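Handing you this structure, nothing more for now.
One protein chain omitted, others in place.
Chain nomenclature is as follows: A and B, assigned in order of appearance, with residue numbering initiated at 1 for each chain independently.
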Amino acid sequence: MTADERFAALNLELPPAPTPLGVYKPFLIDGNHAYVSGHGPLLADKTFIVGRIGAGITMEEGKAAAQQVGLAILATLKHNLGSLDKIKRVIKMLGMVNCTSDFQRHPFVINGCSELFAKVWGEDNGVGVRSAVGMGSLPDNIPVEIEVLFELA
Amino acid sequence: MTADERFAALNLELPPAPTPLGVYKPFLIDGNHAYVSGHGPLLADKTFIVGRIGAGITMEEGKAAAQQVGLAILATLKHNLGSLDKIKRVIKMLGMVNCTSDFQRHPFVINGCSELFAKVWGEDNGVGVRSAVGMGSLPDNIPVEIEVLFELA
Partner (left out) sequence: MTADERFAALNLELPPAPTPLGVYKPFLIDGNHAYVSGHGPLLADKTFIVGRIGAGITMEEGKAAAQQVGLAILATLKHNLGSLDKIKRVIKMLGMVNCTSDFQRHPFVINGCSELFAKVWGEDNGVGVRSAVGMGSLPDNIPVEIEVLFELA
């Protein structure tokens, strides 16, 4: 199965590809690499999931938000590349969690995105290096923001 | 107009190229890429703009600080490359904002640097992917720190 076929089999809905909220490009190709800007948990109605883990939302809600970030990133890839099959593999991910300073389960949260990518591109190509860390705050009080470096097929 | 000419037309003053505050290089070339370390808002007198957004300084002051970070990065590029024309384009920027946990306008702040780069290298080449996020704290209590990956011309 191709990445597009594997994604279709998940029966998940893609949000619209996000438009920039500042002076940046959501997506850029450099040689055989595709860089994706920090994405938030964009929903189909173009609003964001909001909230800070430990101050209103739970870590399970945070993990679901990270999956939604993954879907927004897939939307950006589809919009710019036409197909998820144009991605060879995940190189690197920076997973940023908006949480109170006593929170300790950042990897659990960011797995919401990583598990999605592993389903789309497979356990090897869909999984890269990663840091999953806690921020002081995030734009619009979103719970998760993730940036990714992909290798193109 | 070249990047150097466009920068000259802005009538902005470059601070001196910053010296390292620890065991790192401010600038490094790898193939056709130039990596720039996290830079702070260095002033012409070699002091930094300091303060935390939401606890003493405003978001407008934060945006001005981000432009000053951009000027410090331009100073590093000029010092190491001789000319801003040696840069082909901005690939990636990580914009880190020192702010209280309720702050939500990180993209507005980091635009202070991004808008400067767009003026210097143009709306396409001067704008890359970006994450603009809130840190728990920054060195010397500077309000903004930005690291950048450029492609060389």
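Assume contacts are C-beta pairs under 8 Å (C-beta built on N, C-alpha and C of every residue); 3 or more make two chains touch, one makes a residue touch a chain.
A quick note: this is a predicted structure, and the numbers were derived from the prediction, not measured.
Touch with the chain that is not drawn comes from one residue among A:Glu13, A:Asp45 or A:Asp102, which is A:Asp102. Per the touch definition above, the residue from A:Ile29, A:Val50, A:Ala64 or A:Ile91 contacting the chain not shown is A:Ile91.
Annotation: of B:Ala17, B:Ile57, B:Leu71 or B:Leu94, B:Leu94 touches the absent chain (contact as defined above). Think of the hidden chain as still there; on chain B it touches residues 21-28, 30, 35-38, 52, 94, 96, 98, 101, 134-141, 145, 147.
Looking at chain A, the residues touching the absent chain are 91-93, 97-108, 110-111, 114-115, 118, 127-137, 151.
What we mean here is this: only the chains that are shown with their structure count from here on.
One inter-chain figure worth recording: chain A and chain B are separated by 25 Å, centre to centre, where each centre is the mean of the chain's CA atoms.
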